[in-house]
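This part shows subunit A:
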Amino acid sequence: MKRIGIFCLILLFCLAFSVGCKKETTVEKQDYFFSHQSVRVTTDDAAKPLLDALGTPTERIVRPSCLFGNANDVLYVYQGLEIETYTKDGIEYLYNIELVDDTADWKTPEGIGVGDARGAVVKAYGEPDSVSQNGTAVYNGKDMTLNFFYTGDTVTRIAYRKNV
Partner candidate 1 sequence: MEQLLEILENLHPGMNIGENDDLIGSGLLDSLDIVTLITEINSTFDVNIPAEEILPENFCSAKAIYALIQRLDEV
Partner candidate 2 sequence: MKQIQLKRWLAAAAILILLALLLCALNRLLLPKYRSGNTEGRLTADYYTDVKTRHQVLFLGDCEVYESFTPPTLWEEYGISSYIRGNAQQLVWQSYYLLEDTLRYETPEVVVFNVYALKYGTPQNEAYNRMTLDSMKFSPVKLSAIRASITEEESFASYLFPLLRFHSRWKELTQDDFTYLFDSSPVSHNGYLMKTGVEPMTSSRAGSPLTDYSLPVSSMEYLEKMRLLCLKNGIELILVKSPTNSWGYWWYDEWDAQINDYAAKNGLSYYNFIPEAEKIGLDFTTDTYDAGVHLNVSGAEKLTSYFGKILRENHGLEDLRFDSGLSAVWQEKVVRYQQEKEGLLK
């Protein structure tokens, strides 16, 4: 009689093992962050801390949504940097963070700025997850992408963008 009990235990464990290993945990994609002074943010974070840290923008343009007046997107332009936000329930969130030129020497936390070479990017971030049709290197985050635009081998633009 004891045999049956033991047999069942073994059967159970091999079942459990099969259930267990079926569940290989996929590697969790990490978001890419941008930091300025003490603020470290990425897309979908609240925009206020970064905007306060950056001070008054040189230009502020509103993209009125086709219909709903209050849910506008706003572009804040700074020297060499552009921040785009969207509004939800009255709170502004980060939509895009873009390093547009090398006039103000903006760098990503990993030390890459506009004007650096393709090799430096690969060294800092590894191979891109994909390269788009016009040669832009795309690194995937959880719900965003980090994009490096190239002319030839030099970076012309770095963009943290929310997945639409």
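A quick word on the picks: all candidates are chains of the complex that A comes from, given by their letters.
Simple rule for what comes next: contacts are C-beta pairs under 8 Å (C-beta built on N, C-alpha and C of every residue); 3 or more make two chains touch, one makes a residue touch a chain; residues count from 1.
None of these values were measured; they are calculated from a predicted model.
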Complex member in contact with subunit A (any copy), out of 1 or 2: 2
Interfacial residue positions of subunit A with respect to candidate 2 in the complex: 59, 61-64, 66-68, 73, 75, 77, 82, 84, 96, 98, 132-134, 136, 138, 145, 147, 149, 157, 159, 161
